[in-house]
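Of the protein chains in this complex, all but one are displayed in their positions.
The chains carry the letters A, B, C and D, assigned in the order they are written, with residues numbered from 1 in each.
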Amino acid sequence: MSQFLQQIVNGLSLGSIYALIALGYTMVYGIIKLINFAHGDVYMIGAYTAFIVTTYFGFSFFPALITCMVVCGLLGVLIERIAYRPLRHSPRITALITAIGVSYVIEYTTAYFMGSEKRTYPQLLSNASFQLGPIKISTQQIYIFLITIVLMLLLQFIIQKTKMGRAMRAVSTDENAAKLMGINVDNTISFTFLIGSALAGAAGILVGIYYNSINPLMGMVPGLKAFVAAVFGGIGSIPGAMIGGLFIGMAETMVIAYGSSLYRDAIVYAILIIVLIVKPTGLLGKNEREKV
Amino acid sequence: SSSSTGKEETGKKLNEGDTVKIGLNFELSGDVSSYGQAERNAAQLAIEQYNERSDTKFKAEGVEVDDKGDAAESTTQAIKLIEEDGVAAIVGPATSGASIATYEVATQNNTPVISPSATQVNAMMNGETPYEYAWRVCFEDSYQGAAMAIYSADTLKCKKAAIINETSDYGQGLANQFETTFKEHGGEVVAHEQYNAGDTDFASMLTKIKDSGFDVLYIAGYYSEAGLIIKQAREDGIDCPIVGADGFESEKLVQLAGKENLNEVWYTTAYTTVNASDELNAFIDAYTKKYDQAPNMFSALAYDATNLVLDQLEATGATGEELNEAIKKANFEGITGSFTFDEKTHTPVKSVMVVNQVDGVQTEATEVKVD
Amino acid sequence: MTKGILNKINLMWVAIIVVLYLLLSYMMAAGIINSYYKITLFNMCINIMLAVSLNLVIGICGQFSLGHAGFMCIGAYSAGIITKMMPNYAGLILGILVGFVISTIAALIVSIPTLRLKGDYLAIATLGFSEIIRILVQNMKITNGAAGLSGIPALTTWPLLMLGVVLTIVICSNFTRSAPGRACIAVREDEIAAEAMGINTTKYKVIAFVIGALLASAAGALFACNFYVIKPTQFTFNKSIDILVMVVFGGMGSMTSSVLAAIAIGLLNMVLQNFTDARMIIYGAILVIMMIFKPQGLFGDREISLSKIVDKAKAKKEAN
Amino acid sequence: MEPILEVKNLTRNFGGLAAVSNVSMQIMPGELIGLIGPNGAGKTTLFNLLTGVYEPSEGLIEMQVDGKPKQIGGMKPYKITNLGVARTFQNIRLFKSMTVLENVEVAMQRNIQYGTMSAILRLPKFYSEERWIKEKAIEYLKDVGLYQKRNELATNLPYGEQRRLEIARALAIQPKILYLDEPAAGMNPQETADLTKLIHEIREKYHLTIILIEHDMSLVMNICERIYVLDYGKMIANGNPEEIKNNEFVIKAYLGEEI
Partner (left out) sequence: MLEVKDLHVHYGMIEALKGVSLQVEEGQIVSLIGANGAGKTTLLQSISGIVKKSSGDVHFIGKDIYKESPQKIVADGLTQVPEGRRIFAGMSVYENLILGAYLRKDKKEIQEDLQKVYQQFPILEQRKNQDASTLSGGEQQMLAMGRALMARPKLLLLDEPSMGLAPILVKEIFSIIQEINKTGTTILLVEQNAKMALSIADYAYVLETGNVVLSGTGKDLIESEDIQKAYLGG
């Protein structure tokens, strides 16, 4: 029983990390229906930015966090400008290829300048852990979990309740009609990338601290997992991304705990496929039948 | 240009002052590029040092290619090196899969290939016999796995082992051999888990095995994950001995795991800075100077592999069959130890050292015999 | 024009292929194409088979599959295992056939339930399925686990590859230009309307998917017998992405484009080899730039069509 | 004579909304029926139920097949089509990147005997059937006056011609029953008049039973023999044009004071 509870904690903290990356992913997707493959790499840049400012400039956690979010936010805007904006009216799969191209460029430029080997972080956050009955939780785990929840709520608020959020949703349903309302579509999309990428930046520094290990290709697997999480939760849905991330984290943990670590990913994918067959647009995705 | 099979042509004599090309086929991009790059750097250093010497007969030139960590690409690039560039020998690739993919072409074209770190069991074998032109300067996984199993059972007096291995050939090879030998020496394996290269979260695995009652944890994998596993295990209160293989050999292990967590840690290796020889120290200095970072075991192995080729070229003044024969007969003294090749397996006969870590510092190195 | 299979256009195609084949064979024999270029050419051929077959699924039928590497993996391992036991052409043929059987079963298992999914949901499901295949292969005894198979006999020869490429193209283009192919295109264009035309959309999606899987599996077999070694890590999600890049880079829905893209990317890779450290940066940048300036792909959705060329030539003649 | 189509107490709910509610109809072979009603009354939804796009929540749809009534409610659309039912769409749904001719050829799918193997191997069957399909398709294009444009991409046709192509495509299914959803929407009076003529012609030529939805009363009142009126999902009236024009419920719900 205590093992089970401990595994739940493990699953939640792994899941929060996936969720944190998935949030930005799903947000960008929700607005321009683009699989931003470079999202995982923006997250990697976040981790490296924090590495640089903390190691070489001696920043502490919060200034480093802000720096990461700003740098990644701007990087996101830049990527959108260069690689996605010209393709906004092309087939989506075309933009997917530029996203892959951008992803290569970011990964290997980082490797070029920073080297491809792993880097480690200075200890930025206390890693004290405390015993809660039979389970052990570290402060870092709590940080990650709370930050994820707060960011999700914040995002949900921005999208549902603010003027900018309404503009984002309007752009996502009908770009030209949005223009006729006086909405600046370009700025709105840039804003979306700004927020989504800043979130990835936050994820980058948190993961860097938590695992103490970063490398230029670190964004690939979590990027993919976050994509899976976003799809699982219903791509485009903010709470869906959160649930999807937590689910994937929890499923991986439970497969290891009570199944076989050998087949971890296989089983997680199998569950995913079954869920999609039952619910073809993910857990919270709108099951919209096209109106005929 | 040269013929496509090369069968009839078994090598040529070199004239003094000739420039000899050496192929450097490494993983320069992709998931395992950090190994490939470390080895490429060291190989280039060896060539540079060779050219700086005044007592040499030839000039050497390293021709780099990127096998992207992919076996098929590795074959393609080996052919390019042989056919287009006419290299005398190839150093690399780092990983077994990519290395094995070049043995057939190398042998067909009488061009020796020396892998610094292809440790996979039977990597050089083509059925019962080895590929004639395939060599490596590291020992094979089973050998290390056995050595550590013996050390754990006999020296550390452990009875129950837990194994965590990477899902790669390296991890599986080590783990399988460790398990077999450990059982032979009266031990028992009570838990066995696997992870993928690149994983960072091992909490659930550790929580799961924690209560299985093991008194030694064998991690069959590379420092990048092993460092994290050690850290997470120690923080999780697992304080029994943790043992591993040469994949631990890197400065980064200390950074990743944290000094305070690197106690009661042992691993097998052929490369240790404990009681380093002058040659080794010179290499470390030169490498650090040139690349602004410390070398690791992989760089050291690549340095040896390159020097092995350069030495034999210098000695024979020939390529092809003659060069290969010289390699076969070589009695090489390198920074990772002295060795000769076992002709049945094309693998060096090298001693395994078990290195102990205390507060992240290598303290002592003991030689272990496997029979 | 349409006088059955022996019509003028088909005969012209046969002539062109024979000439191309003989020309390349001569160049290889004469050493104009050295072994390195030869293996690059072999690689291109395998990539052509992969790209053209994926194009059938994505470009023609509109089903976004990210699982092509999985079927390639099945074909490669079937052929690898069997030719290691029977190192001759009978073994290779048997290996290909076994690959067909397994891929068909796998393709049916994945496609019948998942092809109801749309767009990115389908992409994730197929990606997941192909990862499952890879993980199984990685943990099986017969496949030699993570170490993979080595010492696979090099049975893949130039005539065999040429045959593979030609058959792949012929199968895909014959399929596309027929009633079932039209049904697939209709499904891609508008599923609801297609259904209203009496088209069993699931059936045609499955047909396209299975044909794609079979051809990928054949390509995998030729791949295994070309490179001596296969490992599970060669068939990851990244491989599927590479194939996808070829399809889109060329132009979706056009076989000609996929062929050209496989060749172009092969050449590009060859050139980029000289820029070791910056190779992937340049490659990534080229993908971005190319897509921005030619979003329809290198060649768009055009096809080389002999009948059109012939018609034009005739028209010109008449005009003169 | 037996009705070719009989709808019994058909209902379809979307969440809380009954888009079609307890609707019954009887259609005789060869009839030309109008279906009118305010926006959102459930006309298109009714078509979608009749063609299998939606499953009924309740009720039956019986079609005369081989001399026997067959319950087709809830069947897959392609199966219903293959029983001889064709439709056009309110929002045009052509296969945009196909040529005009190919659009029609696609619709002949159900008459094709050769399979995937014959197609790939290019067996003689393939060539003979393809030739036949092409001839047939051209005939349908001639019916709607699009023969000249057969090699253009469907998406490049002007709006009115796209609507005609939808009709040609529906004819190629060789249906017994044809549903037309607002075929005159967006057409000017001249074009509407041409369309009216076309509908008459094809009905005669192919012995069709036609049900059409239309807001253009000049068209409906001109050609329909009988008219059903839907309002809020319910059938509020049914009768010949004269009766409908003077039905007070219809005037109140739909037509307004004068027409």
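Definition applied: a contact is a pair of C-beta atoms (placed from the backbone, for glycine too) under 8 Å apart; a residue touches a chain by one contact, two chains touch by 3 or more.
Please read these numbers as outputs of a predicted model, since none were measured by experiment.
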May I ask you to name the displayed chains that the omitted chain touches in the full complex?
A, D
Per the whole complex, from D:192, D:209 or D:247 the residue touching the absent chain is D:192
Looking at A:2, A:123 or A:184, which residue reaches the missing chain?
A:184
Candidate in contact with the missing chain, chosen from A:170, A:226, A:268 or A:284
A:170
Residue-wise, where is subunit D in contact with the chain that is not depicted?
14, 17, 37-41, 90, 158-160, 182, 185-193, 215, 217-218, 253-256, 259
By the contact definition given up top, give the residues of subunit A that touch the hidden chain.
163, 166-167, 169-170, 173-174, 176-184, 286, 291
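Methods note: only the chains that are shown with their structure count from here on.
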Pick the chain whose C-alpha centre of mass, unweighted, sits closest to the average of all protein C-alpha coordinates shown.
C
So which chain is farthest from subunit B, going by the mean of the CA atoms in each chain?
D
CA centroid of subunit A to CA centroid of subunit B, Å:
36
Roughly how far is subunit A from subunit D, going centre to centre by Cα mean, in whole Å?
47
Multi-chain contacts in subunit A, i.e. residues touching at least two other chains, fall at 108, 262, 265, 292
Which subunit C residues reach two or more other chains?
192, 277, 279-280
Of all residues in subunit A, which touch subunit B in the complex?
3, 6-7, 10-11, 13-14, 17, 108, 111, 115-118, 120, 127, 129, 136, 138, 207, 211-213, 215, 217-218, 220-221, 252-254, 256-257, 261-262, 265
In the complex with subunit D, residue positions of subunit C that touch it
2-5, 170-171, 174-175, 178-183, 185-186, 189-190, 192-201, 207, 211, 301
Residue positions on subunit C within touch of subunit A in the complex are 58, 64, 113-114, 116-118, 120-121, 124-125, 127-129, 131-132, 135-136, 139, 192, 237, 241, 244-245, 248-249, 252, 277-281, 283-288, 291-292, 295-297
